[in-house]
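Complex shown without one protein chain; remaining protein chains in place.
For clarity, chains are labelled A, B, C, D and E in written order, and residue numbers in each chain start from 1.
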Amino acid sequence: MKKLSHLNESGEAHMVDVGNKAITQRVAIAEGRILMQPQTLNMINEGHHKKGDVLGIARIAGIMAAKKTADLIPLCHPLALTRVAIELFPHPEISAIDCRATVETKGQTGVEIEALTAVQITLLTLYDMCKSVDRGMTMTDIRLVEKTGGKSGDWKSRGTARRTPTHEKPK
Amino acid sequence: MKKLSHLNESGEAHMVDVGNKAITQRVAIAEGRILMQPQTLNMINEGHHKKGDVLGIARIAGIMAAKKTADLIPLCHPLALTRVAIELFPHPEISAIDCRATVETKGQTGVEIEALTAVQITLLTLYDMCKSVDRGMTMTDIRLVEKTGGKSGDWKSRGTARRTPTHEKPK
Amino acid sequence: MKKLSHLNESGEAHMVDVGNKAITQRVAIAEGRILMQPQTLNMINEGHHKKGDVLGIARIAGIMAAKKTADLIPLCHPLALTRVAIELFPHPEISAIDCRATVETKGQTGVEIEALTAVQITLLTLYDMCKSVDRGMTMTDIRLVEKTGGKSGDWKSRGTARRTPTHEKPK
Amino acid sequence: MKKLSHLNESGEAHMVDVGNKAITQRVAIAEGRILMQPQTLNMINEGHHKKGDVLGIARIAGIMAAKKTADLIPLCHPLALTRVAIELFPHPEISAIDCRATVETKGQTGVEIEALTAVQITLLTLYDMCKSVDRGMTMTDIRLVEKTGGKSGDWKSRGTARRTPTHEKPK
Amino acid sequence: MKKLSHLNESGEAHMVDVGNKAITQRVAIAEGRILMQPQTLNMINEGHHKKGDVLGIARIAGIMAAKKTADLIPLCHPLALTRVAIELFPHPEISAIDCRATVETKGQTGVEIEALTAVQITLLTLYDMCKSVDRGMTMTDIRLVEKTGGKSGDWKSRGTARRTPTHEKPK
Partner (left out) sequence: MKKLSHLNESGEAHMVDVGNKAITQRVAIAEGRILMQPQTLNMINEGHHKKGDVLGIARIAGIMAAKKTADLIPLCHPLALTRVAIELFPHPEISAIDCRATVETKGQTGVEIEALTAVQITLLTLYDMCKSVDRGMTMTDIRLVEKTGGKSGDWKSRGTARRTPTHEKPK
């Protein structure tokens, strides 16, 4: 039977031993969405941000956060990430911005948490920069989309009814 | 007309001047939810965690993350938080755990972002501790619920149809 | 004749070159003790902590601190730890709690300092959580117990008269 | 009856609300000792350290660690320290170095934990710098000596039999 | 006679006591310059950066670094900054970019070091982003331009022959 690997036989938390796991190429992709007022999305997309600062800053914050993951998540192993990329996809039709983070490393443990951290902090930075005009923004559907590498092998989200991503127009 | 306060007249980002804002008592409450498989919630609630580690660790991670907010969010002001509390509410009927973070300070700027950071990292720590049994968990409906204090005054979420919180049984 | 490796020929500090050392499996175990009032130990063990929070939080703090070692100790090399485990052993007969930290990595330098950092911060977190009832708690006998791996080979503490650990009842 | 203030009524950990506590001048003094081989103390005191690096670096590490306390100790409030001083007292007669840290702030909560963190990391930095010649060094008797300010008032250690500090010759 | 305030009477470093200094409004402005190949400046200004990322990212890095100053500079007091602004001024005529950082706080000690940290990390981020095309870039003339507030009063750089700033065209 499966069990929570972060707890030992006594039910106590530990940082699990990955010393005997193979060093493999590992990739994780995570996504999430922030819902906002239409005029907030307009402000981000047009007028007040001709230098692209809002989306650009959010991406930078997400990249930097990925590097801090082991500092934030108690039982997460420190990892030397070899790649972090953040994409932001505005969706005017639903007044939202989607975020996708791709993280890679060559190591003994995966980078799922790093990708999820990057998504969360990217979205929260968008919130921070727009909160003076729209405090009701909601961050939602933050989840792992796929991961490759490692003993547990590849994994893909089954794409539930919870969400219909429509990522046609990357920006 | 409202504008994004983090951008100056040239559209460049800056950490806005709060030096002339009044020092007031400020409170922010944020919430969020993580959806999981029923058996994952069972594992958290029963059997494998007789010492409460999973929920307890997630709370600690959220509290510590609130203190790191200014380090994570580029234009966020550093603040000396005077209180951080994290509550977790398991919802077996929808196979989810809700998180509510309350953050307070006496300062020149609000603690909304700190409360949202605490919610995000609490939920992500739950994800991290359970990912070996349920990689498809989704974090959702992360939003500000209310804030008090400061020049912009009090604010409450309008409770949209997006979510019906049922927080009867705190654990 | 032996010398302090952190000082160069001019007596100046540097982070010593480990680039030519072999990558080996390295383990370090450190221990320490916190002495307290009997009623403080009672409060931790019984009544007020039915969810195990005090010991659990201290363990988490120690694990997280192990990951911050290179940030705290000036000449310590950054290392990707592969395992951190913290055990706490209450000793009602001497009104103390003992802490043992085990840290592992596969790298070019050892993890003794990481294990000692973990012990110190675990004990200090116990102090912090109980200081409102017992400010006189004392942290003592913090030392390396054994280390394996690396050029200098294995090492074991000679178990001096300074201390008689009685770790029969792990909790 | 006294209770552990870091746990709420449900026994869950939180960062306690200090928002209503008075802002007062607060001072804390902590001490600790590291025992070593006589020749290790000689190496520190003479020969290899004509520029005072070993003790000087340990002091710097302790000062910097005091500033990181809230990052290390989960439920500790962030505080803007106004003073940190570290003194080191070599004791050739017992082959030890004593450390005393004095920390001050003007704030709503005390600086005991900051002073203890400073002592621990100062001693551990001494260990780190000398471990190549003496792995058996032991850090001991780390404790609060006195604190002033705050609602709970002044407090002094009762100077138990555990330790006879002999701080005649500051260096 | 003046002396180095970071050293006590024994010549040992400490974090100086600012507890009795008045809380005043404090501003510091620092500047610096990075010299590069003309084609590097062209790449930054035109073509490859239509979204302004290079200058925007450097500004963000400088703002975030200002918040980390007390973590980087050993004897620097932690401060709650109330404002950080970074301006970048390309100078095609000398193939350079100038950086000016303005930092403010209301506190017991000044923000000169925070402003200088912001300039240094802004310039270094420009270097990092362009190093693949121009490894010979040089950062130069990094200095305090003026500071106001505090017991030592206002101070202005005497504008030496070392540098003739020509900041006509902010970008």
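Operating definition for what follows: a residue touches a chain if its C-beta (ideal position, glycine included) is under 8 Å from a C-beta of that chain, and two chains touch if they have at least 3 such contacts.
These numbers come from a predicted model, not from an experiment.
> Identify the visible chains that the left-out chain touches across the whole complex.
A, C, D, E
> Can you say which of C:Asn8, C:Gln39 or C:Ser152 touches the chain missing from this structure?
Result: among the candidates, C:Asn8 touches the missing chain.
> Touching the left-out chain: which of A:Ala28, A:Ile44 or A:Leu81?
Going through A:Ala28, A:Ile44 or A:Leu81 one by one, A:Leu81 is the residue touching the chain not shown.
> With respect to the chain omitted from the figure, which of D:Asp53, D:Asp71, D:Glu112 or D:Asp141 is a touching residue?
D:Asp53
> If the missing chain were put back, which residues of chain A would it touch?
These residues touch the chain not displayed: 25, 56, 59-60, 63-64, 66-68, 80-87, 104-106, 170.
> Could you pull out which residues of chain E are in touch with the chain that's been left out?
Residue positions of chain E that touch the missing chain: 2-7, 10-13, 32, 35, 43-44, 48-51, 53-54, 57, 60-61, 64-65, 68, 71-76, 112-113, 116-117, 120-121, 124-125, 127-133, 135-144, 147, 152, 155, 157-158, 160, 162.
> Write the list of chain C residues that the hidden chain touches.
Residues touching the hidden chain, for chain C, are 8, 10, 12-19, 70-71, 74-75, 77-80, 107-108.
By definition in this document, only the chains that are shown with their structure count from here on.
> Hey, what chains does chain B share as contacts with chain C?
Neighbours common to chain B and chain C are A, D.
> Of the pairs C-D and B-E, which shows more C-beta pairs in contact?
C-D
> CA centre of chain A versus CA centre of chain D: separation in Å?
Roughly 39 Å, centre to centre.
> Check each residue of chain C and list the ones that touch at least two other chains.
Expected reply: 51, 53, 56-57, 60-61, 64, 68.
> Testing understanding: with touching defined as stated, what is the shape of the graph linking the protein chains, line, ring, star, complete or other?
other
> Can you identify all of the chain pairs that touch?
Applying the touch rule to all chain pairs gives A-B, A-C, A-E, B-C, B-D, B-E, C-D, D-E.
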